[in-house]
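All protein chains but one are shown at their positions in the complex.
The first chain written gets the first letter, and so on, giving A and B; residue counts start at 1 in each chain.
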Amino acid sequence: MSFEFAGKTYETDDDGYLVNLDDWSQDVASYIAEMEGVDMTEAHWEVVNFLRDYYQEYNIAPAIKILIKEMKKMFGPEKGNSAYLYDLYPAGPALQACKIAGLPKPTGCV
Amino acid sequence: MTVLFVILAYLAATVFIVGLVAKVWKYATTPAPLKIPQTPAPVTETGVPGRMLSEVAVFKSLFKSNRVLWLAAYLFHIGLLLAVIKHFRFFFAGIAAVPGLSVFTTYEMYAGPIMAIGLLFLLMLRFVVDRHAYISVMSDYFLLLLLVGIAVTGVIAKHFLRVDLVQVKTFVMGIVSFSPQAFPAEPIFIIHFSLVLLLLVYFPFSKLMHAAGLFFSPTRNQVDNPREKRLVTPWAAETPAQVEVVEEAPETI
Partner (left out) sequence: MANTEATATETEEEKVLTDLEKVGEPRAPRKKPNEINAEELTGQIETPKVQRDVADHKPYLCKPKSMEKLGFPSELRSDWHDAAIAKMGDLLKKYKALQVYMDICVKCGSCTDKCHYFIGTQDGNNMPVARAELFRKVYRKYFTTEGKILGKLAGAERFDLDLLGEWYSYFHQCSQCRRCSVFCPYGIDTAEISMAAREIMDHIGVGQKYTNDIIVKVHEVGNNLGMNPKALAATLESTEEDLEEETGQKIRLPLDVEGADVLMVTPSADFFASPHVESLLGYAKVMHQAGINWTFSSTASEAGNFGIFIGNYGQMQKVASRVQKAIEELRPKRLVVGECGHAWRIAYSFWNTIIGPFGSLDPNYPRPQHICEFTLDLYNRGAIKFDKSANDDRVVTMHDSCNVARGARMGDQRGGQFTIPRELIKASCNRYVDMDQDTIMEKTFCCGGGGGLLTDDLLELRVQGALPRMQALHKVRETHGVNFMACICAIDKAQFTKVMPKYGIPLSVCGGVHQLVASAIELGAKE
């Protein structure tokens, strides 16, 4: 599967996750977010940027517990909790935020 | 007529025996590379015959599943067992002297009717229960009808048309002892005997093989002792474990 954006074709998996990490840009992220029905605000970008940084370092998205903990460390307890993250990404921070961040879909027994 | 039925009888017996042996040989020699007993299972070798017996003698799993179906199946099989025992007398001289056999022979007159009732019950389920109807194909109905035919003609021959059993015995013993005797050419016996021959020929190629196959079912005949006793079968042992552990994750997934 793939989608067209700004004259370029982006390859995705069956669920619409970008196949190539390097295809990602803020503009592409905004486009994916739009398709997901998510209106990207500064708060949304905080999560996406953290996910990308973590992925660069570890080659995998963080566990949800770690995401919450790190958000707490960086932005305080009001942003470091599950309800806040679900508010931002109703389809689940793991699935939806990863998709917008251009990371592969987390799979396994999860 | 005698020549024809003698030839047919030997043909059918040969197909039955050779077919059965070939199938059993295949089941016995095909490897079971992994421990797959249906647990909870016997944890000792000696427990396995007990488990098998509970399946063969009282259809334990079927009873656990569906009492109506169990009743139908059990009636038929009990009837069949009695019928088979009752037919021993045609094959072996002096069978009546075998101690304990009278326990069965007392009830032998019910063999045919019980068998037929069980079979018709089973047949009815295939029509009445939508799930059973869904899975039934021609050969399923055919086998039930064939067995009904055998039971009914048997009952008629014995109790209604009163076929000369001495003549039947002479004929069958003649076959068994390879010195053929005259065929009792009464119509009802011709039908009964032909159906039985058909059954014999069909047996090794059909689902009737469950009678032998059950004993080779790994989920039922294996001991639950994999940690204590290592199971190794030829082809599995030869499958190499080609492990290449990559220490560092690759760039892309």
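By our rule, contacts are C-beta pairs under 8 Å (C-beta built on N, C-alpha and C of every residue); 3 or more make two chains touch, one makes a residue touch a chain.
Bear in mind that the values here come from a model prediction, so they are computed numbers and not experimental data.
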Exercise. Any idea which chains on screen the missing one touches?
Worked result: A, B
For this session: Give the residue, chosen from A:L21, A:M40 or A:I64, that touches the chain omitted from the document.
Result: A:I64
Exercise. Hey, which of B:A111, B:L125 or B:I150 is the one touching the hidden chain?
Worked result: B:L125
Exercise. Per the definition of touch given earlier, which of B:S61, B:T106 or B:S177 contacts the omitted chain?
Worked result: B:S61
Exercise. On chain B, what residues meet the omitted chain?
Worked result: 23, 26-27, 30-36, 38-43, 55, 59, 61-62, 64-66, 69, 73, 125-126, 129-132, 134-140, 205-210, 213-214, 216-220, 224, 226-227, 230-232, 235-236, 239, 241-250, 253
Seminar exercise, completed: In the full complex, chain A touches the hidden chain through residues 14-15, 57-60, 62-66, 69, 91, 106-110
